[in-house]
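Every protein chain except one is present and positioned as in the full complex.
Think of it as A and B in the order they're written, each chain with its own count starting at 1.
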Amino acid sequence: MGTLFFAMSGALAAAEHNEEHDWFGAGFIGFITAIGGGSLRDILLGSYPLVWIGDLMFLYVILIGIVLAGVFYNLLLKLRKTFLLFDTLGISLFTVLGTEKALRFGISAEVAAMMGMFTAVMGGVIRDTLINEIPVIFRKEIYASACLLGAAVYLLLSKLQVERDICFLIAVLVIVLVRILVVKYHISLPKFKRK
Amino acid sequence: MGTLFFAMSGALAAAEHNEEHDWFGAGFIGFITAIGGGSLRDILLGSYPLVWIGDLMFLYVILIGIVLAGVFYNLLLKLRKTFLLFDTLGISLFTVLGTEKALRFGISAEVAAMMGMFTAVMGGVIRDTLINEIPVIFRKEIYASACLLGAAVYLLLSKLQVERDICFLIAVLVIVLVRILVVKYHISLPKFKRK
Partner (left out) sequence: MGTLFFAMSGALAAAEHNEEHDWFGAGFIGFITAIGGGSLRDILLGSYPLVWIGDLMFLYVILIGIVLAGVFYNLLLKLRKTFLLFDTLGISLFTVLGTEKALRFGISAEVAAMMGMFTAVMGGVIRDTLINEIPVIFRKEIYASACLLGAAVYLLLSKLQVERDICFLIAVLVIVLVRILVVKYHISLPKFKRK
């Protein structure tokens, strides 16, 4: 489901950025957005085969996402708010699943949290780099940092022997909640450069 | 030969994009263009060592390509049409060879076709990202999609037990033909965004 949504959001972002994108171009960008984060994580970990190479289902889910995005283009742009919720659910799930996968490689919790965050946000970073925009995570309020926080919560609860499903749920909730509060109240982190 | 040409086209594109590029900068971009697509394919497949790391010949072929591009710079820019043909031959060969290599890793035909296309076009995508342009595959008419079609033709004929050399030849011809027709008649895919 996260994959489906990411493919849709990638294709939409491409089409919005440049009206001239044809179906192939928008689809290509949707594809990269959907697999980018997970692929980067797997390459960094040396985990082969990559998920979408080993399991054909991903390719078809992405294809469906792209077609849906193309067919319901105008409708989807109107549903911005629903969209935001989907995006938030998408990054929450990707973060926790990515963190869990990384842990299975016997790496430290700190690095696992980064891998979870990468899984969630790097697809979008690659997408934005390809369409020549400043990546979204540097433009948006608290986004990747919310993922990192969620991953940290998951790892902390895990260490406290909390059951896996509960860790999972709480971590996802934390990310979703932080994102909703951030968007609603325009919260942002302190600037790096002092005025 | 595909590698030689890609190195030349990369160095030329770099120099055209920015007059200030020195030999090293243009050569660096030529190098990345030549090895980018194949390297990405091999990294995604987990196929080590990468072709150009295992076989020194590639490095020297690329070097020759860059020197040729520099020495015959003005001549080559005049020969745009010949150039286009070389580019088309380059992507055709890379597509089919990339698809064949991917198949040897026991992956599905669908993913193999994508790998063939990646081999052909991703060197150019990385080149364009580095010189800060919208990647060529999103600007040019039917380009990467022609590669995907060629790969599909190859895989279909292969499945029908057609001899390998004939599959190879037909797939290359399909890509070349599609590209020639597309450029000649300015054919393009339907836009993703409806007006």
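Rule of thumb we're sticking to: a contact is a pair of C-beta atoms (placed from the backbone, for glycine too) under 8 Å apart; a residue touches a chain by one contact, two chains touch by 3 or more.
Everything numeric here is computed off the predicted structure, so don't read it as measured data.
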| item | value |
| --- | --- |
| Identified contact with the non-displayed chain, of B:S39, B:S145 or B:S158 | B:S39 |
| Candidates B:F5, B:W52 or B:F138 - the one touching the absent chain | B:W52 |
| Omitted-chain contact residue, chosen from B:L68, B:L89 or B:I131 | B:I131 |
| Contact footprint on chain A, counting only the chain that is left out | 43-46, 105, 107-108, 110-111, 114, 125, 129, 132-135, 137-138, 142, 144-145, 188-194 |
| Residues of chain B in contact with the chain not shown | 11, 14-16, 18-29, 39, 43, 46, 48-50, 52-54, 56, 59, 70, 73-74, 129-132 |
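Operating definition for what follows: only the chains that are shown with their structure count from here on.
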| item | value |
| --- | --- |
| Approximate Å spacing (C-alpha centroids) for the pair chain A, chain B | 29 |
